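Here the complex is missing one protein chain, while the rest keep their positions.
Order as written gives the chain letters A and B; numbering starts at 1 within each chain.
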Amino acid sequence: MRVYHSVLKLRLLMGMQYRAAAIAGVATQFFWGFIIIMVFQAFYENAVTTPPISLKEIITYIWLQQAFLVFVTIWFRDNELFDLITSGNIAYELCRPCELYGFWYAKLLAQRLSSALLRCFPILIVAFFLPKPYDMTLPPSFTAFILFISSLILGLFLLVAVSMFMYISVFLTMSPTGSLLIFSVLGEFFAGLIIPVPLMPEWLQKIAYVLPFRWTADFPFRVYSGHIPQNDAIIGIVIQLAYILCLVWLGRLALNNILKKVVVQGG
Amino acid sequence: MSLYFKYLKILFKSQMQYRASFLLLMTGQFFIPFSVFAGLYFLFERFGQIRGWDFFEVALCFAVIHMAFAISECFARGFDMFSGMVVRGEFDRVLVRPRSTFIQVLGSKFEFTRFGRLLQSAVVLAWALGSLPLQWSPAKILTLILMITSGVLIFTGIFILQATMCFWTVQGLEVANIFTDGGREMAQYPLNIYQKWVARFFTYVIPFGTVNYLPLMYLLGKNNGNDLLYMLIPALGSLFILPCVLFWQLGVRHYRSTGS
Partner (left out) sequence: MIQLQGINKSYKVAKRQTGLKQAAKALFYREHTTIEALKDVTFEITQGEIVGYIGPNGAGKSTTIKIMSGILVPDTGTCTIMGYTPWKDRAAYVKNIGVVFGHRSQLWWDVPVIDSFELLKDIYKIPQQDYQTTKNLLIETLELQEIINSPVRQLSLGQRMRCEIAASLLHSPKILFLDEPTIGLDAVSKIAVRQFIKTINKEKGVTIILTTHDMNDIEALADRVILIGKGSLLYDGQLGELKKQYATQKTITADYQKNSTPLQIPGTQTLSWTPERAIITVDTDVTSTSEVITQLSNIVELKDVAIEAQPIEDIIIQLYKEYQI
């Protein structure tokens, strides 16, 4: 826990130092947000049938996506860990007196959280005060808000658990390129980053609902706007929990197994 | 120019040293815009059209922009990756060689993996052209080529601007993504689907509109007269690169007085 705390503090400090980078990042995300919203606006204008999610809900969805981008993008990665694995310096890491899975998990979690903390507030605040129709709306009820916060935090835990598999796979491939590619292309698509999950064709939605990716971002964002009703949200949170437990257990098992082999091979 | 090809040769040789990773990255470059295109396809499946443009018309626009982007990212990568060159102090080396800084930076890096993206957009282009009821004429073929060339020059111009910023600060360069990645994502739809201010900005300041909207109207027969103007407008847009190159020269001068 202390490790986690100091990594978080260090990251925040570093983020502050690079003021221009922070401002530039926020500006970029605003631009993206605007562009995507305008595209949807144009699509919705002459829609023949009523789409399964309203434009207002889409706009909120997109601003949340921009604010919590690091909760969606798997490619937000720690190259240090990749280097550690591919260079064989992992041996030093094994000398540390704590369990590797937990340590890495905490590190990755801290990185994403600090990055999100630096960026989400300016984006969210401005997004609320934008002129209509670009403005973000408040959640329909306080309960929805609480459900959103819980599902967002669980989503982050889940995403880190998923991304751990990317690092674990590098032990086998010894090059992060391939794993990164698969995880980011598939992961981001099924997390609703390219088009929101409700706008996908039925058959694709079915696939998205089975995979863990959409539970990290798509789910909490729609809980916020009330597109997912509260009862379903509670069920969803249980599913998130189940996913986290399952993936952490599997990841830990896989990592420990691989580490055993690494030790036997002598690095 | 012959020096440029020499650079091309040596860097291609370098990249071929890592064949496996090269192929993987190229595959990635094929699939990343592919998923974006898939998203576009699914949106059209649901909505049918966007402000009067149908799927294949937008696909044509998509292909032209992505093609231009892939080419400039491959050949002007030296400017795109310039911040690293400044940080590592390698720009000093450029200055002690008796050639223009422009060609040396241009030749410092090529990203051949972008052929994956190029291939992807070529497939989309072929599909769109095959499915659109177009009446081909030499003028239209010329326009299409002009569109792509001009797109390449505009993206390269933005890369140069981004690189020039490095002479003042290497922080916050991310903002240039608005115009590179952002410009690409935006310009994959015809410009008139956006609000007026966006369309104006991307026509008169950064002239994507001269690549993806005006000549596209001509190609699809949507313009009212003035064929020649619509046809040649991409050439006008490609003039964008000139002030960028001037700005680059200014940046080099600044660097040499501060040496940061």
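Keep this in mind: a residue touches a chain if its C-beta (ideal position, glycine included) is under 8 Å from a C-beta of that chain, and two chains touch if they have at least 3 such contacts.
Predicted model only: the values in this text are computed from it and were never measured.
When the whole complex is considered, the residue among B:S14, B:S137, B:N226 or B:Q249 that touches the unshown chain is B:S14. Contact with the undisplayed chain is limited, among B:L95, B:V205 or B:L250, to B:L95.
Hidden from this view is one chain, which touches chain B at 2-3, 6-7, 10-11, 13-15, 17-18, 88-90, 92-93, 95-100, 104, 256-260.
Throughout what follows, only the chains that are shown with their structure count from here on.
Against chain A, in their complex, chain B makes its touches with residues 20-21, 24-25, 27-28, 31-32, 34-36, 38-39, 42-43, 45-51, 169, 171-175, 177-178, 182, 185-186, 189, 193-195, 198. Residue ranges on chain A touching chain B, taken from their complex, read 18-21, 23-25, 27-28, 31-32, 34-35, 38-39, 42-48, 51, 175, 177-178, 180-181, 184-185, 188-189, 194-195, 199-201, 204.
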